[in-house]
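Every protein chain except one is present and positioned as in the full complex.
Per-chain residue numbering starts at 1, and chain names A and B are given in the order in which the chains are listed.
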Amino acid sequence: MTDLTLGRALTPVRRQRRLSLPPLGASLAILFLLALVLAALLPGLFTRIDPLAIVPREAFQPPSWVHWLGTDQSGRDIFARIIHGARQSLLIGVAATAISMAIAIALGLLGGLGGARVDRAVGWLLEVLFAFPSLVLALLFVAVFGSGVGPLIVATGLGGAPGYARMVRGQVLAVRNAGYIEAARALGHPTSRIVLRQLLPNAMRPLVVTLTMGVGQAIVWASALSFLGLGARPPAPEWGTMLSMGRDFIANAWWLTFFPGLFIVLTTLATTVTGRYIQQRLEGRLP
Amino acid sequence: MTSTTLAVTDPRRERLAALGRRAGIRLAGGVLVLWAVATLTFFALRLMPGDPVLAILGGTTGNPSPEAIEAARQEFGLDKPLAVQYVLYLGRLLQGDLGMSYSQHLPVTRVLAEQGGATFELTVAALVLAWLLVLLLTVVTAGRGRLIGGVASLLETVSASLPHFWLGVVLLAVFAFGLRWFPPAGSDSLASLVLPAFSLAIPLAGFIAQVTRESLELTLEQPFVLTARTRGLSDLAVRFKHALRHALLPGVALSGWAIGALISGAVVCEVIFSRKGIGRQLYQAVQLQDLPLVIGISLVVAAGYVLANILVDLLYQWIDPRQQEAAA
Partner (left out) sequence: MNRPILPLIPLCAVLALVGCERAEQHAAQSTQPIHGGTLVYATDREPTCLDPHVAGDMPQVFVAQQYLDSLVSMDSHGQIGPWLASRWEVSADGLRYTFHLRRDVHFTDGTPFNAEAVKANLDHMANPKTQSSTAGGYIRQYRSTKVLDDYTAEVTLATPYAAFLEVLAQGFLGIQSPTALARSRDENCESPVGSGPFKVVRWDRQNQVELVRNPDYNWAPPTAQHQGPAYLARIVWKFIQEPSVRFASLQAGEVDVIEALPPESHEAARRNPDVDLIIAQRPGNPTNGTFNLRRAPFDDIRVREALVRSADVEGALKSVYFGEFPRSGGPLSVATPFYSGDFERSQDYDPARAATLLDEAGWTRRDSEGYRTKGGQRLRAVVLIGARTPPSELTLWEQVQATTRQVGIELVLDQMSDAQVTSRQAAWDYDIRIGYWNTNTPDVLRIIFTSAFVQPAGVGGYHQNSSGYADPGFDALLDSALATQDAELRRQRYHLAQQQAAAQYLQLTTYPQSTRLGIYKTAHGVRLEPSLAVTYLYDAWVNK
């Protein structure tokens, strides 16, 4: 049906000899992501300690049974902060990716459906946006609109948008002349319905993989900006901010910097592995 | 004898000519892109809050008198209407004048000249190092079986997931503070380049290796490789001389994007390792709201990036001209 046609049209012939992580890895990754989402929604399940509670007496405690990952310079429990930071980080990652996608869909549809001249203009606009490395673009944005979580999300979203826009545009161009679209048009369906119900879902399907990995990437970018002090400001338990605050104490108390970073790595790893797994499943449906 | 009109052209010369035409088109497009970039940054930064004159005249501790403010306003042309400022700005750009940095009281071009070298050094070193790691890992381990391939693949995936700012701090702590193998700061010596280059190269190598491995494995199954093997070439020779050239293509395509990622990474690494460079300059300029410096660095970075992409595109064409123009 439509899936098969699309799949065959877009994916090059692949040998199933492609080496991949065994399903064990994928299951671990998916579990981790689910745990993270749970932590974001119900942090109380994982820890009872208040991430903002300042206890100067207990500053710089190394990891122990009381404080699993140690405490920071104000005596705050690091594990608690990481769990609560999961909400911040996931929120930023998902929101930023959503913004990227929104921009990308707008531009992609415009370019893909708007006719040759519009398409050239959009392509040219994308080139302009592409001329900036993503962090530079984000820095420019923060320079104009100030720092903070809001601008951080928009800045990260802007940084990722050009890449997605190009992909969406390519997909739209490939799909718009497909048989089922023509059929729908011949049947007299309104354009908006065709776009919403048939074009867009089929164009976006291969991008699910990219999106999954994109959330991980967005989290890293946002953490980089917070690390530079231009995103979430302390004492917010955002992982990049925590990393930055711990940097001065790396010689005395390495756990301040190590663990938030570890969680960023694990999240990125998990999204990448999950994304690849989804991709393989999609391809696996080829006969 | 009449010479036949069968024009036997040198295929190599034809290829060069085609490349040249392509380069010309891309460069022209690049100039247009740069113009758009300049316009975008100009108007975007005019929206910045805060009076730029106060920023020029010393920020939080300066106490400028009314005369000093008026003088500065005229000196920087901030009293004219926006459209006029824009035209003047473009005019100065064409002459290579990027204006005066508010925070350093130096011409922006001078700041760029002094700081650009270190960033260029770092970017090139990181790219070279990344490719070395990629070649080492993929060429040696591709197609050798599930276990090795699985381990290598895992290594690549983990590397690609390492954020370079975290990796930089960890490398600094272990190798500079702990083992003292490398200096913790500095921009002058080769030794001070090692740790920053590695913290940028490792994640990049992870990305490129994944793509190159796939491609290499596919190539190793192609018929012409089999032919080369039957002719008695050693395995390594086969891999390097024949397979690699075809397999490199996706990696090369990725290198264009990689340079952008490296520049982004340089911003953070220069801060962590206290290195000179335009990355750190950009970061400080944003903090200090130094308009001309932010615009100047963005323009130069954009120009460099566009140029790098053109070069990569040409390289791609050179390596395999049978490829159609990449759609993505």
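Keep this in mind: a contact is a pair of C-beta atoms (placed from the backbone, for glycine too) under 8 Å apart; a residue touches a chain by one contact, two chains touch by 3 or more.
It should be emphasised that the depicted structure is a prediction, and the values quoted were computed from it without experimental measurement.
Touch, as defined at the top, links the missing chain to these shown chains in the whole complex: A, B.
From the set A:120, A:193, A:233 or A:281, the residue in touch with the chain omitted from the display is A:233, counting the whole complex.
Touch with the hidden chain on the side of subunit B covers residues 49-50, 54-55, 57-69, 103-106, 111, 114-115, 172, 176-177, 180, 183-187, 271-274, 276, 280-281, 287-289.
Residue positions on subunit A in contact with the hidden chain: 54, 56-57, 59, 73-75, 146-147, 229, 233-235, 244-245, 247-252, in rising order.
Rule of thumb we're sticking to: only the chains that are shown with their structure count from here on.
Separating the CA-averaged centres of subunit A and subunit B is a span of 22 Å. Listing the residues of subunit B that touch subunit A in their complex gives 29, 32-34, 36-37, 40-41, 44-45, 47-49, 146, 149-150, 153-154, 157-158, 160-163, 165-166, 169-170, 172-173, 177, 213-214, 217-218, 221, 260-261, 263-265, 267-268, 271-272, 282-283, 286-287, 289, 294, 298, 301-302, 305-306, 327-328. Those residues of subunit A lying in contact with subunit B across their complex are 15, 17-22, 25, 124, 127-128, 131-136, 139-140, 142-144, 146, 166-167, 170, 216, 220, 223-224, 227-230, 240, 243, 247, 250-251, 254, 257-258, 261, 264-265, 268-269, 272-273.
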